[in-house]
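Only one protein chain is missing from this complex, and each of the others stays in its spot.
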Amino acid sequence: MDVTALLAKLYQQLPAENTGEVATYIPELAKVDPTKFGVHAVTCDQRAYAYGDSEECFSIQSIAKMFTLTMAYQREGNQLWERVDVEPSGTPFNSLVQLEADKGIPRNPMNNSGALVVCDILLNYLAEPKKDLLAFVHSLTGDETINFNERVAASERETSARNRALIEFIRSFGNINNDTERLLDFYCTLCSLEMNCRQLAESFLFLANQGISPCTGKRIVSSTMTKRLNAIMQLCGLYDEAGEFAFRVGLPGKSGVGGGIVALHPGDYCVAVWSPPLNPKGNSFYGMAYLEAFTSEVGESIY
Amino acid sequence: MDVTALLAKLYQQLPAENTGEVATYIPELAKVDPTKFGVHAVTCDQRAYAYGDSEECFSIQSIAKMFTLTMAYQREGNQLWERVDVEPSGTPFNSLVQLEADKGIPRNPMNNSGALVVCDILLNYLAEPKKDLLAFVHSLTGDETINFNERVAASERETSARNRALIEFIRSFGNINNDTERLLDFYCTLCSLEMNCRQLAESFLFLANQGISPCTGKRIVSSTMTKRLNAIMQLCGLYDEAGEFAFRVGLPGKSGVGGGIVALHPGDYCVAVWSPPLNPKGNSFYGMAYLEAFTSEVGESIY
Amino acid sequence: MDVTALLAKLYQQLPAENTGEVATYIPELAKVDPTKFGVHAVTCDQRAYAYGDSEECFSIQSIAKMFTLTMAYQREGNQLWERVDVEPSGTPFNSLVQLEADKGIPRNPMNNSGALVVCDILLNYLAEPKKDLLAFVHSLTGDETINFNERVAASERETSARNRALIEFIRSFGNINNDTERLLDFYCTLCSLEMNCRQLAESFLFLANQGISPCTGKRIVSSTMTKRLNAIMQLCGLYDEAGEFAFRVGLPGKSGVGGGIVALHPGDYCVAVWSPPLNPKGNSFYGMAYLEAFTSEVGESIY
Partner (left out) sequence: MDVTALLAKLYQQLPAENTGEVATYIPELAKVDPTKFGVHAVTCDQRAYAYGDSEECFSIQSIAKMFTLTMAYQREGNQLWERVDVEPSGTPFNSLVQLEADKGIPRNPMNNSGALVVCDILLNYLAEPKKDLLAFVHSLTGDETINFNERVAASERETSARNRALIEFIRSFGNINNDTERLLDFYCTLCSLEMNCRQLAESFLFLANQGISPCTGKRIVSSTMTKRLNAIMQLCGLYDEAGEFAFRVGLPGKSGVGGGIVALHPGDYCVAVWSPPLNPKGNSFYGMAYLEAFTSEVGESIY
């Protein structure tokens, strides 16, 4: 199969009308060009295919939650799950309702509350949290050009009332230990990571390769941990659209409000797609459609 | 690998104490011997392995929801999803809370409300619903000894206040069309299906084999539909423990309060395990533990 | 004060536009003339004042719940509150959400679930429930012309999916004992009571008169029970608009989707108003406005 040609063809076949809308709740994100589209696929044996704006960096936002989750899992092992559960939530990503019923244990590490607890855990381990996080991301691929976007981080901190509420609420149940502003600063910086489709696909490739980065040959996490991280992505990676994504795309994946989605086929490949307009559930409208067509054509879902 | 020996070894390694409890809400189910344990694994090329009480029939209960779902999907295609969603619910299997918010559209076809809607749909298609259902189940493997247990069905009808409530509640939103007692009778009969581990593993094998039953060579559903059915099982098959199951076992699966769990590895095999005592979330305590150990040893999850 | 003239003046001063809408969920109710308006006030010493269509009968609907509540309270005394609570619910009148959290104990006897439990209790006491109910209503004023409307009752039974759901749901918690159809028939018949404003005001007058009907001189309930019935009306009588009603009108009251509202000033008077169009919370739009103006002019709320 000529994968490069396929990537172009699939783009042509996207629905003419993109009914999604660019995220506006973070002012800095609202400035992005909604017509941007990029995709990059890379196999475990490092064959790579790309189309469109695949080399242009964008704000990966929640996709970055997988980086901190991996770092925390490395350090805490399965103790981690005493502070955050691994169940899909059935409610929007920033909901407080379930937290009240669950007494401050977030349903999973992919929604905001769970990601905040994961960041809180990491703050107890990292001497220089932002620097250490960046070093970890660099270590996944060897690419040291990846960086935060300070303006996005600042923009996010300024519109973080809901996340502050989550932090204080979880703290009231005893499941947050660090200072609110310090935690929020780390979290917003995490979400401000900028990567292009290639970097994204490559940095998630260890999850398709039993925990070893094909780019560097280094083991990131054990094979068992890899499976568990993929299971979490599968069930919780696309918020309350996880079922739809599993149903249509059939791969573990993680989305961000910047319009990126990364998905992977264990043992096979990783693919990252980027298109800023989001559907009503907060996932890239074209990204979902493209990945659905992609797995249909490539004939591969995990099911 | 000597799979037969492995099945026995894994049984020996189960935790000594089974903290689960046999379901008692249906009187007929409470009579089962809690020490029963059986497992049967069968590959797409029909190699089979078994251990324990694998030839003893038990009440498969909610596992049977996959049969009616498959039948409804055959008939309705993707229109089906206008009446039932494919998202995990995050709430217990018989909850009414989400139905109220979602205006009578059940979150997924694996919880009671969704399964009732699926049965309601089938009643419009089937001339003799119970007979047609049984014929379908027989057609999956060619084994015509599988049958309902009328006492269990009757016992279930008598303790069905919650399911009646679900039916009337969904009806109030316009998403149930048939008579309550007729629907309930069909649903309770469905749940009263009795099968042994071998029959269960064989009857689900088409879902591991791209939609074709290896036992009969007949196509049940298309390859795409197969993937989607597996995705639904993965995300919703173990109620609000779906995440835990994906995390620990890593396979699409479906459980029932009779203590059965069936799981499958697409392209590879299907395994059914049975142990009546249930954990607090309503899934077989030993079943979960056994399948976790099994996939760890066999080295195969889908992730 | 010329109360008769006041009643006319207050009608003239109602907002020109009635933004309410006539209830349509029961087909029979949808046929009512939306321009009808009547009011009748009567004091404990039996001075009476009326305006408009005060002699025209209408469907009192939920207002009738106070009759069965009084009858059940007579028979059960404070044991009654073990099966139904006395707290405002904060949710719509037919909500199932709280029932799930409260394990089948309705929040109060004024919402549908609580009224159904009250009817269920009465069915255990009454030899001929409908006849006995009617006899009770007649005994409040001596007026034996008051009757049910069989067409309305039938219409209501046919559109009772939500109430059937409530019954089965409460039954699943063990708080309903009688047959669903029998209970529903009694409940729908209760709600089909037809009365005019005069009959309504007179029949509630015992609640303003320490439990003794001024019309007949007979004691209906004790003085303490009277206070408690009034407290329940005050806190729960207007569904999730009870606060607004207390705030604006300041009297215990009960509304029905037929457009009637009855309110009373303990020790003083009872007033019934009728105007079919309902506000979004299900209470008569003009009824609320009229009673607010009435208590402002008369200078009497209980606060």
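Remarks
Order of writing sets the chain letters: A, B and C. Residues in each chain are counted from 1.
Keep in mind that, in the parts below, a residue touches a chain if its C-beta (ideal position, glycine included) is under 8 Å from a C-beta of that chain, and two chains touch if they have at least 3 such contacts.
Computed from a predicted model, the values in this text were never measured in an experiment.
Taking every chain of the complex into account, the omitted one touches A, C. Across C:Gly90, C:Gly174 or C:Pro280, the residue that sits in touch with the chain not pictured is C:Gly90. Check C:Leu14, C:Ala48, C:Leu123 or C:Ile302 against the missing chain and you find that the one touching it is C:Ile302. By the touch rule set out above, chain C reaches the unshown chain at residues 85-91, 98, 107-108, 224, 226-228, 230-232, 234-236, 240-244, 246-247, 250, 252, 266, 296, 301-303.
Chain A meets the missing chain through residues 95-97, 100, 161-162, 164-169, 171-172, 180.
Rule of thumb we're sticking to: only the chains that are shown with their structure count from here on.
Chain contacts here run in a simple line, from one end chain through to the other with no loop closing. Central chain (C-alpha centroid nearest the global protein C-alpha centroid): B.
The mean-CA centres of chain A and chain C are about 55 angstrom from one another, to the nearest whole unit.
Looking at chain A, one finds that none of its residues touch two or more other chains.
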